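Note that this complex is displayed minus one protein chain, with the remaining chains in position.
This part shows subunit A:
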Amino acid sequence: MGQRIVIDPVTRIEGHAKISIHLDEAGDVAETRFHVTEFRGFERFCIGRPFWEMPGITARICGICPVSHLLASARAGDGLLAVLIPPAAEKLRRLMNLGQIIQSHALSFFHLSGPDLMLGFDSDPAQRNVFGLIAADPNLARNGIRLRQFGQEVIELLGGRKIHPAWAVPGGVRNGLSQSGRDQIRAKIPEMLAIALDAIGRLKHLTERYQREIETFGVFPSLYLGMVGPGGRWMHYGGKLRVIDHTGKILIDELDPIDYHDVIGEAVEPWSYLKFPYIRALGYPGGMYRVGPLARINVCSTMGATRADTELRELREQAGPVIEGSFYYHHARLIEIIAALERMEMLVEDDDLLSNELRADAGVNRREAVGVSEAPRGTLFHHYKVDDKGLITDVNLIIATGQNNLAINRTVGQIAQSYIRNGQFDQGILNRIEAGVRAYDPCLSCSTHAVGQMAMEVELYDAQGELIDRVSR
């Protein structure tokens, strides 16, 4: 008699998903699946739109990381115009993306995963949310909120609004940075760095407590894909792509985003709305790869920022030259916040930022282009084809979370297998399975819902599909 456990919905992630766990006759885990149960349809309904509108439209894919879509889309637009955008525009786009990495990572670490990490995976589900965190450690919660606020302020200073700024456009950006805006950013960086360094210190102290989780959350060899800059420096916008294997060997380097299709294939499974990208050279599903903070700190040779590099060296000494477990996504996120703040510190001193030359103008000079940005959750591809007037004829979006899809599925399986024995499980175990998903900070949509307050139901079915048990919270 087999059983099926369903976790629906998965909480504290961005978007809607469920997990199903199939148990065999002995009550051990036979198979697990992470289903994405929503469908957005952007690739279809953008067809026929002028490509100039695409950054504004695709930014609406997400309320957490609209900047990633904005930048990838504007960059694809630059390609269709076949222009080299003004240096100020390039640097300002980079500045906004740093702001976004900071705010999104702060959300993931403090608001979404913080409750698990600080209160414990087995703590009371009614308290295991950001409000519980505020009650237990108001200072930490306040720091997290302030850090996110800072990232959002940088976005607002440039784009005029925190969420969905229609700021980056094909050919450049619409507004520059004011002198007072630059001063405001400059003044706040030291405090934000202190917050980020304090947070990573606290996370390091938790390593011992969560040894079992570290060993069972997505610890398996996989490929890693991410953007790097010149000299293999950590890069989030405007770089080339690199793929490494689990030993750290560079399989693909200096890949121009326009050629992504030669390297990345996309598989479809009937039980999920999310596609399953894989590295073609290794086939499906063997070409499983991971993207996002962990992948980026794995593929880069250096963070290109002093304090972040110190943290990265320390982590590599502890966890190996290629950091394998998904639990380390949390560390990677904090290292990236530190790096983003340090890079921002350097970038704001550049007087180019105050330039008024911000937007290149041209007609349709190419019929196909690919724009890539490193979203907080990983490498994001926007691939457009247009007709001779500039109306979109084809759109392909490869989202970070899609690329982590195979790894998330495998992580869910690994945690379930490790904790569920003889059909026995409890709330804490189910939360660990969710936390394994949360480590990737998946963004399944732009939907933002009541954090930690959604109902969760787990149902047990026998082999005949009869419901034999139900746990809900």
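Rule of thumb we're sticking to: a contact is a pair of C-beta atoms (placed from the backbone, for glycine too) under 8 Å apart; a residue touches a chain by one contact, two chains touch by 3 or more; residues count from 1.
One rule holds for everything that comes next: contacts and distances are computed from a predicted model.
S.K.: Can you match the unshown chain of the complex to its UniProt protein name from these: "ABC transmembrane type-2 domain-containing protein", "Maltose/maltodextrin transport system permease protein", "Sarcosine oxidase subunit alpha" or "Bidirectional hydrogenase complex protein HoxU"?
M.R.: "Bidirectional hydrogenase complex protein HoxU"
S.K.: Given that one chain is not shown, which residue among A:29, A:76, A:118 or A:169 touches it?
M.R.: If we include the chain that is not displayed, A:169 is the one touching it.
S.K.: Of A:29, A:57 or A:85, which one is in contact with the hidden chain?
M.R.: A:57
S.K.: In the complete assembly, which of A:18, A:49 or A:246 touches the absent chain?
M.R.: If we include the chain that is not displayed, A:49 is the one touching it.
S.K.: On subunit A, where is the contact patch with the chain that was removed from view?
M.R.: Touch with the absent chain occurs at residues 48-50, 52-53, 55-57, 60, 164, 166, 169-170, 174, 361, 389-391.
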